[in-house]
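One protein chain omitted, others in place.
After this line comes chain A, so read on.
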Amino acid sequence: MSRPLLELRNVSMSFGGMRVNDDISFSIGKGERVALIGPNGAGKTTLVNVISGDLTPSQGAVHLAGVDVTALPISDRVDAGLIRTFQITRLFKSLTVAQNVALAVMQRKGLTRSMFSCPMDRPDVRREWERALGTLGIAHLADRQVSQLAYGQQRLLDLAIGLALEPKVLLLDEPAAGVPSEESSKIIEAIDRLPSDIAVLMIEHDMDLVFKFARRVLVLANGKLIFQGDPAEVTHHQEVRRAYLGSYADARHAS
């Protein structure tokens, strides 16, 4: 593995007195597919918030392609190719589907300063947002308002925005959760077809999907990284089993 694209060094995040992420270190290299799993409330989304820059960690550092980005604003990280999606869909609801994605394309190309032109229809821009919508099978919804979309379609659009930003590191927070099977297969397909050189960290509860997708699994429980390794081993790992059975705390007392 060459220099990691994303590296966390002893990251901790506390809210008030509560440690939601506790001394987490790992790294992800170019082209890696990593799943982040763990029970509800384990701190997975919080970790993604820290990596993406929405939260500043109480301790530790986040490195992106060898550069310490812990103190950088979100937008600088996005420029460097660190892109995320959201567990609960966040979209621009007063814009159309096409505008949601086109805006991402134009932002990446540095066109959002433009006040008078409308580069959304420039062939190079248009090709890109049409491709992102096409990849997720929602090109036919391009002119709809976001508010007219079903929830599953909104999830597809959220991912389409992510793809349009041409990530180098992509953080997916339960991309297929709560999505009807027809749409979830679209999402899985799209994730399968991501450019092979980008690094992907996916939070996912569906273990079938985890096994299919990931070559490495990180397990978070009570804010701690309790396992990292081969997906085949994860189900046999005692501590992980305990965490999922909800008796992690008891087990710790016993040992």
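We adopt the following convention: contacts are C-beta pairs under 8 Å (C-beta built on N, C-alpha and C of every residue); 3 or more make two chains touch, one makes a residue touch a chain; residues count from 1.
The criterion applied here is as follows: contacts and distances are computed from a predicted model.
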Looking only at "Tryptophan synthase alpha chain", "Ca-activated chloride channel family protein", "Branched-chain amino acid transport system permease protein" or "Ferredoxin", the name UniProt gives the absent chain is "Branched-chain amino acid transport system permease protein"
Touch with the omitted chain, as defined above, among A:N10, A:S25, A:T56 or A:S114: A:S114
Looking at A:I24, A:I37, A:V62 or A:V78, which residue reaches the missing chain? A:V78
Tell me which stretches of chain A touch the chain missing from the display. 52, 54, 73-75, 78-79, 83-84, 86, 90-96, 98-100, 102-104, 106-108, 111-121, 123, 126-127, 130, 133-134, 139-143, 145, 161, 165
